[in-house]
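Apart from one protein chain that is not included, each protein chain of the complex appears where it belongs.
Let's turn to chain A:
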Amino acid sequence: MHGFFYNKDAFKSLNLSVPKTEAEFIKVLAALAADGEYTPLALGTNDQWESYEVVYAGMGPNYWQGEAGRKGLIDGSKKFTDAEFVDAWSYLAKWKPYMGKGYQAQTYSDSQTLFSLGRSAIYPGGSWEIAGFNKAIEGEFEYGAFYPPVKKSGDTCYISDHVDIGMGINKNAKNPKDAAIFLEWIGSAEFADLYTNKVTGFFSLSNHSVNINDPVAAEVMAWRSDCESTVRVHSEIKADGILSALYSASAEVLNGTTTPKEAGAEVQAVMGAN
């Protein structure tokens, strides 16, 4: 799942609370920037993929109402040039002043390291980071997670899932019965518990309720009860090259070299060409 990780010690020292709306979020960023000790956002655009997969796909569903927007793109009723998609990019463009110096050449691992060293206060990231952060931070500071702030107080919030792994049986399998037993076990509560607790930051998609041991992972899992679920907006879109178009467009908007409207047109051109 995509959201933000934050340095609890940094927030405490500046008397900041977890932002629930976008206005609050920008205020938090501004307060961190004014103080100067922490770089507000641990995000770079060199590798480009986080600009889309974590940031645009993670924050955007609040704009296009999650599944409604995503399904609209697939059946053709919506386009990336529509207001809700362009507005999501406009929101991203506001983050430019709060990213580190020279962020255009800051890589994904640079961002991870800056957060775990305690030099950046907020890290837009996916829950898969939790295991790595636990190891890298080694308890030097406390960190937590919050979900993407909504536009206005009271709006429905949306969480984008980063669906990564699925399993099935090959039609021509030689041992389908044994494979089926294995797959049934994967759907069981025992597996859900094992997977969610041993592979911290990854969650089983089954409906069993699991007791999560890691506090940050548990915090993230609790978002499901507050927010609607969706998946990354490019999922199931068949247009060739749509993903790298979204990478480029989102990174360019964060760099300030492309306007949100142009970004929408860029991505829609790839949609339309296929």
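We adopt the following convention: contacts are C-beta pairs under 8 Å (C-beta built on N, C-alpha and C of every residue); 3 or more make two chains touch, one makes a residue touch a chain; residues count from 1.
The criterion applied here is as follows: contacts and distances are computed from a predicted model.
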{"item": "Omitted chain, identified by the protein name its UniProt record gives, among \"2Fe-2S iron-sulfur cluster binding domain-containing protein\", \"N-acetyl-D-glucosamine ABC transport system, permease protein 1\", \"Protease HtpX homolog\" or \"LemA family protein\"", "value": "\"N-acetyl-D-glucosamine ABC transport system, permease protein 1\""}
{"item": "Option from A:9, A:24, A:47 or A:193 whose C-beta touches the chain left out", "value": "A:47"}
{"item": "Contacting the left-out chain in the complete assembly, out of A:59, A:92 or A:270", "value": "A:270"}
{"item": "Residue among A:17, A:77, A:107 or A:175 touching the omitted chain", "value": "A:107"}
{"item": "Residues of chain A (touch criterion as defined above) contacting the omitted chain", "value": "44-49, 100-107, 110, 114, 234, 237, 240-244, 247-248, 251-252, 255, 257, 269-270, 273"}
